[in-house]
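== chain A ==
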Amino acid sequence: MGILEVKGVGKRFGGLQALSDVNLSVAENSVHAIIGPNGAGKSTLLNCFVGKLIPDTGSVMFNGQSVLGRKPHEINQMGISRVFQTPEIFGDLTVMENVMISCFAHRDGAFRIHPFETVAHEADIIEQAETMLSDVNMLDKREMHAASMSRGDKRRLEMAMCLAQEPKLLLLDEPTAGMARADTNNTIALLKEIKEKRDITMAIIEHDMHVVFSLAERITVLAQGTPLVEDTPENIKGHPKVKEAYLGESV
Partner candidate 1 sequence: MSKTNITRRGLMKTGAATGAGLALPTIFTSGAAAFTNEPTGSSVKLGFNVPQTGPYAEEGLDELRAYELAVEHLNGMGDGGAMNTFSSKVLEGNGILGKKVEYVTGDTQTKSDAARASAKSMIEKDGVTMITGGSSSGVAIAVQGLAQDAGIIFMAALTHSNDTTGKDRKANGFRYFFNAYMSGAALAPVLKNAYGSDRRAYHLTADYTWGWTQQESIAAATEAIGWETVNNVLTPVGAGDFSSYIAPVLNSGADVLVLNHYGGDMVNSLTQAIQFGLKDKVVNGKQFEIVVPLYSELMAAGAGENIKGVYGSMNWNWQLQDPGTQAFVKSFGEKYGRPPSGSAHTAYVQTLLYADAVTRAGSFNPCAVVEALEGFEFDGLGIGPTLYRAEDHQAFKDVLVMKGAENPTTEYDTLEIVEVTPVEQVMYPPDHPMFGGPEASLGECNDGA
Partner candidate 2 sequence: MKFLGLSAKDTRFLLIVILLTLATPIILQPFPEGSGLATFNAGYPDLMQRFAIFGIFAIGFNILFGLTGYLSFGHAAFLGIGSYTVVWMYKLLDYNVIWGLPLAVVTSGLFALLIGYISLRRSGIYFSILTLAFAQMSYNLAYSVLTPITNGETGLQVYSNDPQVLISEGETSPHFFGIVMNESAKLNLGDWQFTFNNGYYFTAIIAIVVFYISLRIFRSPFGLMLRAIKTNQTRLNYTGINTRPYTLAAFVISGMYAGLAGGLMAAMDPLAGAERMQWTASGEVVLMTILGGAGTLMGPILGAGFIKYFENIFSKINDQVLHGWFEWMPDGLEDFIIGLSHFFVGKSWHLTLGLLFMLVVIFLPGGLVEGGTRIWHAIRRDRKPKGPDPEHHPEHIPHVAEKEEF
């Protein structure tokens, strides 16, 4: 029984069958990659996990509970965090504030009105946020204005924000999209480090095979909205169907 169990999920947009009969199981504490050519339905599938989309058919169970019909913030509170393709951070706030928001969300839940506490007096939160920032080597940038950072830094910040919530499952939507080689390698190293330091499950959607094969323990190949195969990286590399559908064109 995996931490994320997807059964028979289908989704239709008008005349387009974006997903059909997707079955997937992500094992706890593993790194699971979902790959596939453009338009294969990877992002649609991910959006079904986080509450942005509700599939027409099938079920998505997280830790034994259905996520369907829940709002994104509820699903997040269940323990699923998401890293976006373009880093979604609080651009007008400082790096430290960005991470502290995650810490508050983790400690206080979806809503708590506390107008007479002072952020500066929340020693626990500050300490936790600082730890998170040092984990991603950004402590020196704590007072920086988040929007003014490089894309790589934004990505690391977003990871720190996600990790601050101590999620059980981290969803990564093309975490290295648009990055230079060096940045990509840094990101891989960072993800490896994260994985080593804590018990966490990761599901990665990725285009870059280098990233996938460096990180993933299991890979699901999606084509035209349906899983083609699911296997270990070694087996996927040599799989003829995969080559035909996907790898042949880009690797």
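Following the convention adopted for this analysis, a contact is a pair of C-beta atoms (placed from the backbone, for glycine too) under 8 Å apart; a residue touches a chain by one contact, two chains touch by 3 or more; residues count from 1.
How were these candidates chosen? In short, all candidates are chains of the complex that A comes from, given by their letters.
Computed from a prediction, not measured in an experiment: that's the story for all the values here.
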TODO: Scan 1 or 2 and return whichever one touches chain A in the complex.
DONE: 2
Task: Residues on chain A engaged by candidate 2 in the complex (per definition of touch) - done: 47, 50, 52-53, 71-74, 76-77, 81-82, 84, 88-94, 97, 100-102, 104-106, 108-111, 113-122, 125, 143-145, 147-148, 161, 165
